[in-house]
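A single protein chain has been removed from this complex, and every other one stays in its place.
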Amino acid sequence: MSNINESFPLADVAVEEPRDKNRLALRRLLYGRILRSLSVGFWVSVIAFLMIRLSPGDPVQIALGAEATEASVKQMRHELGLDTSIFQQFYNFITGIFQGDLGKSFYSGRTVTDIVGTHLPVTLMVIALSILLGVIMAIPIALAVALSKNQLVTYFFRASTSISLALPGFFLALVGLLYFGIKLNWAPSAGYEGAFPGNLRYLWLPALVNCGSLVPVLSRVLHSSLMDTLDEEFVETGVIRGVSKIRFYWSYLLRPSLAPTVVLLSYMVGVLIGGTVIMETIFSLPGIGRELITAVNTKDYPVVQGVVLIFGIIVVFFSFIGDLLGYLLDRRVTLS
Amino acid sequence: MTKLKKNGEPRRQVREGTFGLYTGFAMFGALVLAGLIVPVISKYDPNQPGLPPMAPPSRDYLFGTDVLGRDVFTRVFDAVFIDLGTALIGVSIPLIVGTIIGTLLGISRNKKINAVVGSLIDGINAFPFLIFVIALIAFIGPGITSIIFALSLVNWARYARIARTRAVVVNHQGYVEAARTLGYSKARILFKHIIPNVSSETRAYALSDFIIVIIAVAALSFLGLGAPPPQAEWGAMIRDGNQIFQIAWWPTIFPGLALCWAGITVAFIAEGLQRRLRETNSK
Partner (left out) sequence: MSEQNETLLQVIDLKIGIPHPRRETLIIVDNANFDVRSGEMVGIVGESGSGKTMVCRSIIGTLERRGAKVLGGQVLFGGQDLAQISETNWKKLRGKSIGYVPQSALAGPNPVLTTQQQLAEALRRSEAPGTIAEQSRRLLDLVKIRRVDTVMKQYPNQLSGGMRQRVMIACALASNPKLLIADEPTTGLDVTVQSQIMQLLQEIRADFGTSIILISHDLALIDDVCDRVVVMHAGATVEVGSVTEMVNPKHPYTLALNQSRIDIAVPGSELVTILGNAPSVGEWNPGCRFVERCTFKEEDCKVGSHPPLFGERGSHQSACLHRDKLKG
């Protein structure tokens, strides 16, 4: 071989590759995303902070009721730190967040951190189950439609996904609750049990209703990525190498198509949270969404503020994870 | 590749999405029309109780009566305007505000403003839409105007993000550069050349957003944050009906179906228009 190398000196020019392009790209993605998440997180806390201050009427007056004496109002303002400058208040608010102090409920006197700690797991469980169910349904649907050569299947797919997206989840939940919960008794209409396998009985229907908006979005995006992938040259090499069916579907079709879906899924967490709040109210689940609605109806401002902040942070966190996961699945994903 | 006939003329074919578009328009129009006519010709007052309560659907009461003895048929169509109107305003304000702010950001060369407002937009968009609206209503109190206000305050940021991305592209397009060379005033370039091209994209998004907002308005009322009683409103009707759902299905199902009807017809229209847009763009 050595003499061939000498006669073809050109053949070695292209061999130089930056040694750690790999690590650099990952680091740049990480830094970029962390920076973005921090700036978004900053605004999330500013908005949550301002909400309570910009509301018409004095929150303290509202909390204490109309008969409150001037002294007690003053006392509470001091307790809440509302008698300092707005910048001081914001500073206290931010430092409070980092110390896990989100204030106290006007009524129960429980700390917001405590309320969130008790009720958030239920909400997260609903969301996790929705995502799990959604992915389990969306992948086979998108694959089947993409691989089908029948134009009618694609048409039916488009029509049914856009119809499903246009249906009000809360109405479906009510009908579902009446049918599955009361007529068939497959799902309890009230009550909850916290332990793992038992809680599924309470959670499957709310998660399924959430999927009504999740599955159409996911399967549509996945379907269009799959169609793009099917047109790609490299699929040919998979066929030629005669790789096993499972490997072919995973490495040559799904994995190169999955990144946009994963990133989108992480952004859909916000939509899922909205849906879950309504589901918790309908199915009487002791999640944080039901706490939020109660707090809204009783004007329990610190709880509303705290819950909003927590949800904002959750969304920022998930989109960070989603971007990272998308990159790990497919290195073509870049930071825009 | 367009198929050509032997003599070079393009084959005449029905434009894609036309069927869905027309069906959507017809069905949506029917709902609006019913919303106009039914409250006027109906024998019953939508908000006045007094009929036999919970009467099942019959010749007299097409959709039955609710727990207070009001005609569900009249109420469902009486609610058309409050529901669709709220959603329409709730989409239009953010559309206009977001498009203008986003466009200005996209063509502005001020990096500081861009960075600050840009991250504010990202910040607002980071909140789950419905949660943010619910929280705002908590502070400003329930009601239809509150819903519109909260929707506007939250949703403009989504339009602004779309508009900004698009405006950056449009700003460097040939026809804008050309207008600049011709010495047209900045305002004229902005309103005649840039905004129309940016808004084609935000308007397309507004249509699919309209579906989400119709459902959100009803959902907020369902949660008790919207129209106060006795106002007929689909979400509120579903909420009231749900108390007696096991005994009488009609006060819940009919407003629900009306809501589904509104959502699906708008979805048909949106899908049809999107296909058309895609078809026009690919030519």
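By letter and in written order, the chains are A and B; residue numbering begins at 1 in each of them.
Note that in this section contacts are C-beta pairs under 8 Å (C-beta built on N, C-alpha and C of every residue); 3 or more make two chains touch, one makes a residue touch a chain.
In this text the structure is predicted, and so the values were computed from the model without any measurement.
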Of A:238, A:260 or A:286, the residue touching the omitted chain is A:238
Interface with the undisplayed chain - residues on chain A | 1, 4-5, 8, 10-15, 17, 19, 21-22, 25, 149, 232-243, 247, 251-252, 255-256, 329-332
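Methods note: only the chains that are shown with their structure count from here on.
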Can you give the whole-Å distance between the Cα centres of chain A and chain B?
-> 23
Which positions of chain A touch chain B when the two form their complex?
-> 36, 39-40, 42-44, 46-47, 51-52, 54-56, 158-159, 162-163, 165-171, 174-175, 178, 182, 269-271, 273-275, 277-278, 281, 292-293, 295-297, 299, 301, 304-305, 307-308, 311-312, 315-316, 319
Residue set of chain B touching chain A in the complex reads 20, 119-120, 122-124, 126-132, 134-141, 211, 215, 218-219, 222-225, 235, 238, 242, 245-246, 249, 252-253, 256, 259-260, 263-264, 266-268, 270-271
